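Here it is, the structure in full.
Complex shown without one protein chain; remaining protein chains in place.
Chain nomenclature is as follows: A, B, C, D and E, assigned in order of appearance, with residue numbering initiated at 1 for each chain independently.
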């Protein structure tokens, strides 16, 4: 099937894509139109759907997969598609993963893996808090992106990033026996769970009001506090203070938004493997789009460095 | 009455002072002794009380006011007192404010002032949360210092600093009507309340375990969350998110430990008046000890600057 | 009366506005035109006046209020007006404050307020220097903006910002009796007076040559030196050195252009209230243009933060 | 066997220790003495050996294990031992690891492990360079410390740190198949090998002249260049440029002494696991000396943070 | 002869210029074209050469001087030339220096000057290494630019910058006799020689693969190492370590890419005169394009400052 990237200027396009953005607007000629952005795995292209009824606005909302026919053109220096025909595909038969990036592991498999992982959290308080919060935010956790841009910015990205970190945590705790494996894994499980509340949407990710004003670190701390109260776990216990410290300090530095720097061996390691997994994801994403023997585009989240593909 | 600072090396000392530190230890000769630090408003001097019984350790604990007789000496380059006699004074008749710095306003007067202040918090949710937490930590709030060192580092310092800030807040909100006075005052009341849990002791101030691992900003946020649950106030309401944002952002910058920078006009002002009152307190404290026409000692909390006394 | 912001693309515009910029140029077709920018309180829009004579260039200079008729269009992605008719209004009957932002207090009222303020400067040397310089730069002070962009960037902004700071100074000096009120107010009066020389123009503000090469802090210091010579006040006296230190250090940090950091309690406070008043002005200006429940545009002078309007 | 730390002031000491520093000097009374520092795993203590002959200076040189008898005393505020008797032990029967920290794995075992590791470097050029340089600096590599202070500052520390990093590299390359395992392991093997030339001594580690003027990063780059010439490997090949980039960039940031920041996925990962292994080593070393439920001493290499032992 | 800058929009252009960039592309209408950039000393202008054959692509490659006839137009807000006729000039009769900036001294004169300079390097090892490397990279050294942008970014710029620095070095060494003149001059000669390998092209300068991955500092260090081996000079000698230190540290600060900061008086001076000559070059280049009494454009390499032309 042809992809957005395959067409050149002036070409007739005919392909399937998902609607990434959809705004219903009034043109200066008094007519309504939909300002759309189409996306498949190869890239994005905007287009206007003219004389749109309110019904059209409902049919072509964010997340709808469509058959798109039109002509590729340049407008104000940027590519757009002049739409000839637009038809929604049946959402039941569509395989979303053909259009947008998703986690390379199936949701069900990830859910099963986490069930096994919880068994490794051998401390009762930590285990109960983790299970409680994974149950409370189950759906959001397995569908959210891990970030608005930068790393793991796709559906299921949060769960996939968390899973990768747990795998690193297991291996590192095995290599260095002085590390409390249960604490490290509990911290890894919870560290970014506040993003389910900080961000909204999986295709068109935005910050929520709470996300903007409190941040995901404070949000997950609040959730742990409320979970402990619900579960009647003593918040003043060393265990609970340490678990909260793990998530509070996981950005590593005050200037990155952690109100405390790591003061536990496990908290330092948690920060390090968060950086490691996020870096590998960002670099790999950029290299995937790079030709062998060339440098990638500059990566914002990696201090604007370009990486070499060999 | 003579003060610690009045004595020179070799002098016989005879004065009243408060015990600031007290450690019960075993000397290399097998005997027990108390390692003490005496303090009055003029300064401090350490001394050892030899052949101390466990009973002595109980009699001469931190906060006890004593009649001290001994000889001022130099040991390893620093002054100490060789104790001849040490006798506890009757704590009922002693006026503590003669020995240690205290707030220049009486506790009772401060308590009454805060009762009036609460009336200015005209938003129901904020008013109830502030009253609830002031009731919960009433005693600690009126006896705590506002810091281990730096500004308002004395008994009642936390309440006095908070009161000064509220007075600034009232005047500034009156001058700029676009400021939400109730929000600014509610934020000022709560901003440092977490220090009642972050720090312990009023004479010999130390960080608690929670203080070290979570910090006073996260601690007060936890307290607001628990108060809202107790009072059945919706934590997701704009009012509660804004109140929490006020305390979370009051350090102004991420690198000073706030997980979010101010994003409300009132939050920015709260940060500014916190800095203003703390700076005036630190500079004034240093200038009080400086001769007219001279520069003060360098002030650590003011980027090590010396200030001129005119 | 309709405002610039009220018109959409393709609309016929008919409104009154002031000319903010006016450049007389030669087009590639050999004809002259005026490149104009129109402004009212709702915003700005550029437009070209074709076949302009030199006489037109004189009639439509910066500051002229005009009746503007034309069509709103988009050119190279930005709005412009295609002018049909342009007619100057009678400058005698026009109320400028309807077109450009001005201080919310009338100039005469501000002048009277400053007369009262001078009475609070009870030190003879400071009082005479302040009065001398306010007389010397009287007109410029009451018409200048306080900055090219950022805060109080409007006609009379300098006087209004100075007045707000004096009001803060009065209240703070009353709350903290250790502050020398006369010194703080004298410093507040003079702190930005050098901007009358650093900047030129009130509508189309630019840096002067002296402003660019010396900066307003050095310029006001020079003015104080010359005033003292004129008034036969001893420049080596503690009073004069302290007054100069107040203005030299009011940016607070070397990296913000102060050659000395504050070394007087009053100098530290002056810096703090300068920041406070400027911040409140910048945030309020942005929030005025923001819908309730939304975040403002990012504010350059506030480290690019967006603020929430509640 | 009693340790240095077991003795209190005034105690008679009798123990075995290794000589960590030894300086032959002339006292003001015209007599020679040895200024010694004794060390066992519990700590250090200095002492003077009076009336020392040149023969004594030879007998009691750095690295000698001795039977030490004397009295613990305080001199200028610090503990020292007044030596009664000092006798060298037979170096053939002494188990050095009882006196100084050494790698927790035996040298022979490490040597064997590296033989296996080389098999994983499946690129011919890299494999030959690594083998060549490990052969050239074989002894130094297995006896050097990895640093003068901070992390892995003990005999064999360089090899042990390198080995730990290789183990991390293997696991991470297995988890992320996009990583070139051979390149990552080759980089890990060589990254700190220049320290064999940058530092001298294993007990009393100092910077060499080359170390001071060139630094270990430039030194290992030079070694790779010379190795390639010796082995007739093309220095301009992509393989050799990438290998050199791995070691040049492994400090991650210019301000930490890398002349280039990482521009290969493998180079970024190499930097991350260097930080990870060094951090774990530094924190663990500090926690080993800390009581449960207390904070460690502040760790210089970890931005002066104290870590909590749970 | 008319220059690019002399033409206004709509003018017929007729002038001689050099081709600075040349890309052979396929238009959406299926025809081939050359995307060209023309340059003379007054500036640049792009233009498209339509229906270009592969032969045209060879005739109009980078560096060709052409007779250009066409019309100046605006496309997407930027000037371009609509080409009517394009004819290559005879490269044998063309004086390149009329079209592109070149060093103000002729290459032959510079070559002779360097011959004299080598005589001042009175240390045998340094003299031989410098002569060896100047011979090895003779042509590149005298044709390279000293940078991609910023200072001395023209053909021969590297040699001219080096020569200016040597002249400064001579004068400073004469004024301060404690400076080792031979070392300072040897360091100046070699400091940027690695740029002959780091950069490619003289008109359209780009980083090479080695340049990107190793940087010119490491590259010249490698060259010195190889030269010493070739010349059988002891790399461990103080002389060679010092020479390498000179080039390694000449950026002065780690964050500017030097792996070591200067630790020799001569290395500190070398860094200072590098900054001095580069600054004078950048400022002078900007002032050359500035009218008297105006400020220049902002200079990127001078922290974005504008300089005043008097």
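One rule holds in what follows: a contact is a pair of C-beta atoms (placed from the backbone, for glycine too) under 8 Å apart; a residue touches a chain by one contact, two chains touch by 3 or more.
This is a predicted model, so every value here is computed, not measured.
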item: Visible chains in contact with the missing one; value: B, C, D, E
item: Candidates E:24, E:118, E:256 or E:308 - the one touching the absent chain; value: E:308
item: Contacting the left-out chain in the complete assembly, out of B:9, B:29 or B:93; value: B:9
item: Residues in subunit C touching the chain absent from view; value: 209-210, 212-215, 217-218, 221-222, 225-226, 229, 235-236, 238, 241-242, 244-245, 248, 254-260, 263
item: Residues belonging to subunit E that touch the chain removed from view; value: 164, 167-168, 171-172, 175-176, 178-180, 238, 242, 261-265, 268-269, 272-273, 275-276, 279-280, 283-284, 287, 293, 295, 302-303, 305-308, 310
item: Residue numbers in subunit B that touch the chain omitted from display; value: 8-11, 77, 295, 308
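Assume only the chains that are shown with their structure count from here on.
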item: Shared chain contacts [subunit B and subunit C, defined touch]; value: A
item: Repeat of interface B-C, chosen from A-D, A-C or D-E - more than half of residue-number contact pairs shared; value: A-D
item: Gap in Å, rounded to a whole number, between the CA centres of subunit E and subunit B; value: 62
item: Sequence positions of subunit B contacting 2 or more other chains; value: 212-213, 238, 242, 263
item: Chain-chain contacts as defined at top; value: A-B, A-C, A-D, A-E, B-C, B-D, C-E, D-E
